[in-house]
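The complex appears here minus one protein chain, its other protein chains still in place.
Letters are used for the chains, namely A and B, taken in the order the chains are written, and counting of residues starts over at 1 for each.
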Amino acid sequence: MSDLRLKGVAKRFGEKDVLAPMDVVVTDGSFVSLLGPSGCGKTTLLRLIAGLETPSAGEIVLGETVLYGPGVNIPPEKRRFGMVFQSYAVWPHMTVFENVEYPLKVRGMDRKRRAQGVMKTLDLVHMDELAGRYPHQLSGGQQQRTALARGLVMEPPVLLLDEPLSNLDARLRAEMRREIRDLHRALGITILYVTHDQREAFEMATKIVIINEGRIEQEGTPVEIQNDPAPGFVREFLSHA
Amino acid sequence: MFADGISNAAVIDALLRSLSLSLAVAFISGAAGCLVAWLVTRSDIGGGRALSGLFSMPYAIPAYLLGMAWIVLGNPAVGAIKEIFPESGVYGFHGMVLVESTVAFAFPYLELKAGFERMDPSLEEAARMSGARPWRVFRDVSFPLLWPPMVNGMCLSFLYTLSSFGVPAMLGMPVRQFVLTTLIYSQFKLGGMAGIAAGLRLSLLLLFMAMLVLVLSNRLVALQRRRGGAITGSRVSRPGLVRLGRGRVPFTAVTWTVFAAAVALPWGALAFSAMAPVAGDYAPSAWTMRNLEYVLNLPEFREALVNSLALSISVATFVVGAGFLLAFAAVRRGSRAAGWIIEAMGVPFSTPGTVIAILLIFVSTWAAAAMGRFGLSFDSPVFWMGFAYALKYSAVSARMLAAAYRQVHPSLEEAAVVSGATTFILLRTIWFPLLSRTVIAAWFLTALPMFTELTMSVLLTGPGGATMGTVLFQLQEYADQPSAAALAWILLSAALLGAFFMRGRKAEEILEGR
Partner (left out) sequence: MKKATTLAIVIAIATIALTSCSGKKKIWIYTSIYKEVIETMREPLRKALPSDVEVLWFQSGSENIASKVNAELAAGATRADLILTSDPFWYYELKQDGKLLPYTSPASKAIPPIYVDPDGAFAGVRLPVMVIGYNSRYFTNEADLPKTWKDLADPRYKRLISMPNPLESGSSFTAIALLQKLYGWDYFEKLRANDIIAAGGNSSVITRIETRERPVGIVLLENVLKAWDKGSPVRPVYPADGTIPVLSPIAILRDSRNPEMAKRAYDWFFTKEAQEAIVRGSMYSLIESAPSPDHARSYAELRSTMMPWSTEILAQMYAERAAIKSKFSETVLR
């Protein structure tokens, strides 16, 4: 199966250790949330996995494929992950349809199958009626759905989400939490989700990894962590809920 | 029809050459500017940070100095690169394209570099995560999004070349290749009053072409803007650099070589010429400091240094300040008048310096006569030179700033307005810091050419009004080539040093602090 495994992955910027060597396993079909305060290194970890940054040490393996390791560094476009950014990053010069179509187009799929794939995915995120719109004609929530569709359309082995809901209002956030969880269940895809919001993590994830100052403080299912938070940072952090 | 002693066919020939030269320069500098801007902001090219600053340096070099240097390099008898152009040296179309592109490169480059720095990197990263290779990302995402600064930069390159005189005069006229500006110049030079009239008629032709390009470029930019051009989000992360992989070494080598060829080679050529006892005698055994000493001890040198520094610093500050406010009014407040003023600035920018200077002599004579009636006398050459510089160079900063305002998401301003900021506070606390990189680049692009301006200064100067340009002209016309090369070398070194220290140190700090 295609589990995502990180072995001793670390990142230094100059003299500073942004991430201490860490091991993380994201099993196939799971929903793992990287939780921690801002600046803790969780986004960096996600970008290392995506291939947007290069680790200083360690190994990243997806199933049987080494993505990063000694002498290997597969560029991000070949890692086949889907990714949703905090700022949505939907392209202002393309319509919703074109945005979502892009990953399929890049991979050379023919027009007809592309259209089918796009419409199916837009349907999933309830954007099918807005396919012809440009991003500046959309609300923040609609832009985020577009970004989500773009991440899902090529049915990636793992979908990476970087604080996708932090720019939305509370009502929309609740709605989107539900939708993302439903999507995960319905499609059975693997999700790696970075957030600083405990509620998002505990409500959606099957496994939570709590990170602070570049180190893993605790990992486990939401229930495990709720019942037995590690003393020190985790206990302190959770008490602020 | 257009001028005495020149057939219509000759005018059309010059017109076509002007057009093709300007187009070639616009496209070459646009393509190169885009590539280099991408390499230094988005890739892991070796020494990218250093290159990023260094590549804005060629603009600091006045084109006529580059022309001088390339003539030395391409000299069929003693030149260092005579093998590359064995037929006619650097004279001719290829030479003009080469030298003009070196300088005009800075327009698209600086605009695009600022564009890349302002652009939310996740827009590009999203494309890579979608499976697009770096080149494809560039083609499908970066390029269309950076269309406005690209068009604007190329438009400035085009107009710059169209109105440039020094390089076509040095590299085109000797091999009988005329462009409009050199044709206008020869009309002015030996035609008496009829010549001035003919020159002005030809200038109208030039102006017409410039306006055409301005209108066209505005159309092109508007095309993009309709789809919402704001691409600066609240920035979350620094961009992950694209790994060039196996291409890294060759890319790094080629980029550094191009930089060396564009800057270091001419610099070296001028240094050699400056140390030669006689032009053409470049043997190291004969090197002398005599020319440099002669230039530094010239009484006019000190006067010129003071004047040129004072003029370039004060006028550039004024021009950029005005551009900052005008662009704000035009883009953010939708002021028609401000928009028109910015458009109108394109007119003097694309008018040859000679024409501007001649017109200003008219104006200054009228002004002096008018003031004379009130018993005042006013003939400060420095004032009129400053006026000429402001006219000629205001377009660059205003257009750059307008493009920058357009790229920033309105929400950033709206947030401040909601917080109760007045317009003044808004400009000072939001726009100035946000656009500081563009402001610095614009100031730099305005001040440096003023420091070394020659064409207009030579006509407008008077007692007490020596500038670097007029002294250089003096040396060239009345002393000898080595002395002129000595001053040219000093100017070039100073400009390069200035550009090197200015290379956005402040900008870096702001970037880190964000």
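Keep in mind that, in the parts below, a contact is a pair of C-beta atoms (placed from the backbone, for glycine too) under 8 Å apart; a residue touches a chain by one contact, two chains touch by 3 or more.
Everything numeric in this text was worked out from a predicted model, so none of it was measured.
**Q** Please provide the labels of all shown chains that the missing chain touches.
**A** By the stated touch criterion, the chain not on view contacts B.
**Q** Among B:46, B:144 or B:277, exactly one should touch the missing chain; which is it?
**A** Once the missing chain is taken into account, the touching residue is B:277.
**Q** Of the listed residues B:205, B:220, B:344 or B:361, which contacts the missing chain in the full complex?
**A** In the complete complex, the chain left out is touched by residue B:361.
**Q** From the listed residues B:18, B:41, B:56 or B:75, report the one that touches the chain absent from this view.
**A** B:75
**Q** Of the listed residues B:31, B:50, B:196 or B:344, which contacts the missing chain in the full complex?
**A** Of all options in B:31, B:50, B:196 or B:344, contact with the hidden chain holds for B:196.
**Q** Which one touches the absent chain: B:27, B:256, B:287 or B:383?
**A** Touches the omitted chain: B:383.
**Q** Quickly run down the residues of chain B that touch the omitted chain.
**A** 4-7, 10, 71-72, 75-78, 89, 169-170, 173-176, 178, 185-186, 188-190, 192-193, 196, 277-281, 314, 318, 358, 361-363, 365-366, 368-369, 376-380, 382-383, 458-459, 461-463, 473-474, 476-478, 480-481
The rule is simple: only the chains that are shown with their structure count from here on.
**Q** Could you state the distance in Å from the CA-based centre of chain A to that of chain B?
**A** Distance between chain centres: 45 Å.
**Q** Can you name the residues of chain A that touch chain B in the complex?
**A** 43, 47, 50-54, 73, 75-78, 80-83, 85-87, 89-93, 102-103, 106-107, 134-136, 147, 150-151, 154, 160
**Q** Please give the residue numbers of chain B that touch chain A in the complex, ascending.
**A** For this pair, the touching residues of chain B are 120, 122-123, 125-133, 136, 140-141, 144-145, 224, 227-231, 233-234, 236-237, 240, 243, 245.
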